[in-house]
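Every protein chain of the complex appears in place save one, which is left out.
Presenting subunit A:
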Amino acid sequence: MHEHDVIVVGAGGAGLRAAIAAQEEGADVAIVSKLHPVRSHTGAAEGGINAALREGDSWEQHAYDTMKGSDYLGDAPAIETLCQDSPEEVIQLEHWGLAFSRDEDGRMSQRPFGGMSFPRTTYAGAETGHQLLHTMYEQLVKRGIQVYDEWYVTRLAVSDEEDPTERDCHGVVAYDIKSGGLDAFHARDGVILATGGPGQVFDHTTNAVANTGDGPAMAYRAGVPLEDMEFIQFHPTTLPSTGVLITEGVRGEGGILYNKDGERFMFEHGYANNDGELASRDVVSRAELTEVNEGRGIEDEYVHLDMRHLGEERIIDRLENIVHLAEDFEGVDPLEQPMPVKPGQHYAMGGIETDENGETCISGLYAAGECACASVHGSNRLGGNALPELTVFGKRAGRHAAGGDLGTAKIETGKRGDWEVGEVDTPVEPGDVSAPGEDVVADGSGGTAASSGGSLSPDEYVQRALDVERERVQSLLEKEEGRQHAEIRADVQKSMTRNVNVFREESGLKQALRDIRDAREKYEDVYVADKSSTFNTDLIQTIETRNVLDLAEAITLGALARDEFRGAHWRRENQERRDEVWLKHTMLSWEDGRPDLWYRPVVLEGENKTYEPKVRSY
């Protein structure tokens, strides 16, 4: 058994920032990650990092833009924290040597991004995430922080009180991918989940193949609610054949969207008469798909993004990476031709419910970055707000887990205080095919697993989690035949892209739930063909697939329950925002192998002001 004060799961931007902060607070910290840190998906972020750094800008304006962009589903204490802390974090990254793009006078450059009232997106060409990931990893090396890389965390060691808000997290269980051994990690002070987005729930996504939502799925099964899962961001400019992202920076620099008839449709068809291409991402994604659906798309699939008029010099200076991506992955030279683009899954606004200090309702369990939902993005994230989220909340989670005093959180977590029961009609029973009892089952369900019948010591909880996980892996490997994960995963991904995409309707959402049910039944019979204990990716992907199933179901259930149109969530039958009913977060808790739906009101009271919902127009 390994032992540390703080265990960080995941080594992308949020995980690295959390580890550095925890160590600065004096903790013995270790990172456990299924990828080596420099392989993390943060490296694929392109556009930039928002921070009110300049005269004429202020954190208050940044907060206002973010609240409006969220379509009033963000929690003010979290948004204000994001905007207040971000400038300091960007300066910190600069002090760590990050090679930001520079103005003539040597200061960091900033550019306009969608939904922002000031050009406050600081960037490093079109490879900001790559620079950020490597800069933070360098700091990790400098500090000698221990990394268990290529160790896949498969279970949280959580105590089993009836009420999740009384549970404690004592550590994690992880599988050593290189040797095939399972081991336990006891965290004396806290576990921080920083496992990234769940993009692999969809088949057309900008997300890495590793982004299977492991953190949210584990936290969910251990008793932490998932918040606002229906809000999935579709990025309006991804390459049609691969889902590779073309940064919003292209539009920020002046790139133009055209339909088949050469019309600049954002204006000519009135989607955003003021902001045009720089309207919020949800607005542009819907505009593009509407063009395609009305027969004005190219090859009935995509639209064109043209940046040729910017001139080669400016393109090479600020967007060079895009030239290579378009060429290598779509075979188009964007200096000579417009790029084909269409919306693709890009970001999950929802995730593990946390407060503004990164803590969940389970004591000692934290989450930060895309896997978490401190609720800074509400129903739609503005471009350039993901990277400050990583650093701001990564740092806060790290400090808090290591015992730093961040003050009392204003956002409540878990079923405490002000919440209401939810109800939704589903065509099939969601949740486990057979709700788990005392038995350990190979599919990883069962959350806190066998009841102890009394309280155990932290070490015993960790040991018990390890035993449960050993049985699970063993039974997956012992099974000689059955279904393969790849088929199950692909079926769910296809159904999600067909039915839970930019445009949603009740019948499609119900179909997705039936497909997920079908996949769950097949998963009961899953087996691992590769019996090797060396680098067994077959086993890893089988375990990941179970996580994909749980998250796909949570996303779809939330989408079915929310019969209104807000931010990224559009419903054919309900095409207006209904503040009188829906100014609240969708919550899902895993209880006895079944999702339980409930709601919590949005917190619109900030430090000095209350944000009044207004019509969102661009």
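FYI, a contact is a pair of C-beta atoms (placed from the backbone, for glycine too) under 8 Å apart; a residue touches a chain by one contact, two chains touch by 3 or more; residues count from 1.
The rule we apply is simple: contacts and distances are computed from a predicted model.
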For this session: For the chain that's not shown, choose its UniProt protein name out of "Aspartyl/glutamyl-tRNA(Asn/Gln) amidotransferase subunit C", "Nitrogenase vanadium-cofactor synthesis protein VnfE", "ABC transporter permease" or "Succinate dehydrogenase/fumarate reductase iron-sulfur subunit".
Result: "Succinate dehydrogenase/fumarate reductase iron-sulfur subunit"
For this session: Taking the full complex into account, find the residue in A:Glu230, A:Asp515 or A:Asp538 that is in contact with the omitted chain.
Result: A:Asp538
For this session: May I ask which residue of A:Glu294, A:Asp333, A:Glu429 or A:Asp525 touches the chain that does not appear here?
Result: A:Asp333
Seminar exercise, completed: Of A:Ser40, A:Thr66 or A:Ser589, the residue touching the omitted chain is A:Ser40
For this session: Just the residue numbers, please: which parts of subunit A touch the chain that's not shown?
Result: 35-36, 38-41, 43-44, 53, 91, 94-97, 99-108, 124-125, 127, 130-131, 134-135, 138-139, 141-142, 178, 180, 208-210, 241-242, 244-245, 312-313, 316, 320, 323-325, 327-331, 333, 335, 484-487, 490, 528-538
